[in-house]
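Note sheet for the following structure.
One protein chain is absent from this view; the other protein chains keep their places.
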Amino acid sequence: KYDYTTIFFAIMGSFLVLFILIPILNLMVSSNLGAISANLHDPQVISSLFVSVYSALIATIIALIFGVPLAYILARHDFFGKGLVESIIDIPIVIPHTVTGIALLLIFTSTGIIGAPLSKLGIIFTNSISGIILAMLFVSASFVVNSAREGFESVDPRMEKVARTLGSGTLRTFFVISFPLALRSIVVGAILCWARAISEFGAIIILAFYPLAASTLIYERFVQFGLSDSTPVAIILISICLALFIVVR
Amino acid sequence: KYDYTTIFFAIMGSFLVLFILIPILNLMVSSNLGAISANLHDPQVISSLFVSVYSALIATIIALIFGVPLAYILARHDFFGKGLVESIIDIPIVIPHTVTGIALLLIFTSTGIIGAPLSKLGIIFTNSISGIILAMLFVSASFVVNSAREGFESVDPRMEKVARTLGSGTLRTFFVISFPLALRSIVVGAILCWARAISEFGAIIILAFYPLAASTLIYERFVQFGLSDSTPVAIILISICLALFIVVR
Amino acid sequence: MIKIEHLSKDWKEFKINDVTLEINEDEYFVFLGPSGSGKTMLLELIAGMWTPDSGKIYINNQDVTNFPPEKRGVGFVYQNYMLFPHKTVFENIAFGLNIRKVDKKKIEEQVGEMMDLFGISHLAHRLPRTLSGGEQQRTALARALIIRPKVLLMDEPLSALDRITREELIREFKKIHEEFNITIIQVTHNFDEALQLAERIAIIKQGTVSQVGSTDEVFRRPKDEFVADFVGTENIIRGVATDGEENLTSVDTGNIVVESTEHKTGKVHFTIRPEAITVSTSRITTSARNEFKGKLTEIYDLGTIIKLTVDVGEQFVLVLTRQSFDDLELNIGKEVFISFKATAVNLF
Partner (left out) sequence: MIKIEHLSKDWKEFKINDVTLEINEDEYFVFLGPSGSGKTMLLELIAGMWTPDSGKIYINNQDVTNFPPEKRGVGFVYQNYMLFPHKTVFENIAFGLNIRKVDKKKIEEQVGEMMDLFGISHLAHRLPRTLSGGEQQRTALARALIIRPKVLLMDEPLSALDRITREELIREFKKIHEEFNITIIQVTHNFDEALQLAERIAIIKQGTVSQVGSTDEVFRRPKDEFVADFVGTENIIRGVATDGEENLTSVDTGNIVVESTEHKTGKVHFTIRPEAITVSTSRITTSARNEFKGKLTEIYDLGTIIKLTVDVGEQFVLVLTRQSFDDLELNIGKEVFISFKATAVNLF
């Protein structure tokens, strides 16, 4: 039924699929339930999971508050410098993670241009949850913006125009028509944003080694105790991420 | 000309844009040229940049060889399990970076199920360039697949069908029609793949701390000598990434 | 009722260029033009969906140029219905009343009446995607009309529908126009639609108004080659016009001389509508001033009618019914006579 070219391409493609799939499956089965359950009772593990999950959640909420309006503007308006704004939003994807950490630390440290005034207000970013949230927001906000934008672009602007002729103002039209219709994409973007936030390590380790986030804990265990002690924590964290990933799909 | 809703949305959106832009600009201007030039003469910096650039290039080439055929299959065929394959390709985006390192180490270490037979052939992944390439390929291959797939989807399959009726076989049609027309997207995917590869830190630090990649070096300098000594290397690395990013846009 | 003065707007590939137009109260007005001519943008400008670069728009003698759409009191119906997909038919129609915070019971009553009028009451709780095209367009109409707009704007409302639904809706449009005492402006690229509905037509060409007039005027006296070609005149022939005898104009094409009752001299085009030309197999005496002998060169069977091309020095296209065609026993190469009145020759 399929010709040789298709079969050849399919074989080539399978390598990549297996290369990604096998390490993940192998990880999932490589620790016994006893070790996992012991780790689930370790207060350090629980607290680090809480730090990761909670910080990623706050970062996602902030990304939504500022990202959804931006996405709507990008979907509906053409303006001078639009290309530049789009580029800026995408930049964090290509910046090395440790560089991100350095860049954020320079500006948010208690002597940095933003960190200094805020530290007088008692807001400290080095080695604090705020710092973790900051790092996560920086690397993950683009997911909310890009996904929400796609959602808004799939809503025909003429539908909004019709709502306008029926007496609905712009803000009301946004909340009654555009937002509900783009909601699915916004939710997908939020979940991707959350997952990307939880996955971050390089920027966090520089900005805020403590309080330990889950990905930092895995690294610390690996350095101090070796592979077998870090594996159960890795399994717990990947399970949370994969569960959410399956929800998105 | 613009109504209040649009202005309000634009202001909200600007916060996010500035939040990303300011740390990057600040980083770019926060070190003097003397320090940067001194670092450009430091053999450790040069060698780490070479490791990053070279490994990312190899990872990208491997991703192209296996990813482009996969992208073509995904763009042209419907098959059972297609959704699963698409999910697997996207999984690395949501896996925490240190977990990726653990997962790859488990399987590619010299006692792992793939690492063991390969180590007998002299191919070692721990603390070697091969390990760095491995980590990079895992986190970045999806960029090639997704971008190439978009490229192939933008080529009307009927154009290929017409080429077939004119006497061109499937493989020839791929190389004469589909590939040249999707080339732009494939190149964009390759550059994004390369940038994502160079940005990786968490997986690399677990799989292969040595030879020092640039992002690892930044971390090491930061831990040993502090912020001001790691900044010049960060500037050099971000300049390379931004230069490539501008090429893509 | 609606007055447009020197309206211009330039946006991407769309352009409106210095349009001045007046549409009367309760008129059924049609913008007719090819796709990309800017007719949709003109309609959206009237609805307030764009800010014009320059010019003014008046509705009921009020300058609404800077009014947002929600303040203009116009209803809008799109080709692709643009129903809110997350709301039922009832909720779609009730939308405008909900915005106006109308009492819940009154909303139910009014929406009910509207649904009855369009025969869609049984669809009240269905979502738009489950409806046929015709049902969706009726819902869109009901939704636009329930707020009792002074003006109803419709952008190609029939283009996405099949022939039968189209004819049903043409009848409903006429009914709405009579019963609602409403000014309707409809955009279309289909001349037949315009003929069946419009009281007056504006031909839109590349963002400008090429000709305005009653359907009959535009149809019988196209102002330039573009209009003539667009409305489907088949015979467009060049020639040189000179004053002839009996107050007629003679147009010499180089091969034949045609007489017209219109006055123009110099290089001209003239048009004759295919159905204004009579064909016969022998010379007959009629009141027609123009009669030529020629050869039948082409026969196109178009089903309901037959289209012939006759070469009398110039090529003329004419149409006749199948019965007449059979009666005359025509075939290719046959010698025939064609005749048409001088009043049927339109010069420009």
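Should a chain be cited, it is by its letter among A, B and C, assigned in written order, with residues numbered from 1 in that chain.
The rule is simple: contacts are C-beta pairs under 8 Å (C-beta built on N, C-alpha and C of every residue); 3 or more make two chains touch, one makes a residue touch a chain.
Keep in mind that this is a model prediction, so the values were computed, not measured.
Trainee: The chain left out here touches which displayed chains?
Mentor: Across the whole assembly, the hidden chain touches B, C.
Trainee: Sort through C:S121, C:S250, C:T278 or C:Q315 and give me the one touching the missing partner chain.
Mentor: Spelled out, the listed residue whose C-beta touches the missing chain is C:T278.
Trainee: Can you tell me which of C:S8, C:N80, C:S121 or C:Q196 touches the chain that was removed from the display?
Mentor: In the full complex, the listed residue that touches the missing chain is C:Q196.
Trainee: Pick from C:F76, C:F219 or C:F316: which residue touches the chain that isn't shown?
Mentor: C:F219
Trainee: For the chain left out of this view, which of B:L25, B:A38, B:I65 or B:V162 touches it?
Mentor: B:V162
Trainee: Hey, which of B:P117, B:P180 or B:G226 is the one touching the hidden chain?
Mentor: Checking the options B:P117, B:P180 or B:G226, the one contacting the hidden chain is B:P180.
Trainee: Quickly run down the residues of subunit B that touch the omitted chain.
Mentor: Interface with the chain not displayed, on the subunit B side: 156, 158-159, 161-170, 172, 177, 180-181.
Trainee: List the subunit C residues touching the unshown chain?
Mentor: These residues touch the chain not displayed: 162-164, 191-192, 195-196, 215, 219, 229, 231-232, 273-276, 278, 300-305, 319-323.
To be clear about the criterion, only the chains that are shown with their structure count from here on.
Trainee: On a C-alpha centroid basis, what's the spacing between subunit B and subunit C, in Å?
Mentor: So the centre of subunit B lies 56 Å away from the centre of subunit C.
Trainee: Suppose each chain is reduced to the average of its Cα coordinates; what separation in Å results between subunit A and subunit B?
Mentor: 17
Trainee: Indicate the residues of subunit A shared as contacts by at least two other chains.
Mentor: Expected reply: 169-170.
Trainee: Which residues of subunit C are in contact with two or more other chains?
Mentor: Answer for subunit C, listing residues that touch two or more other chains: 68.
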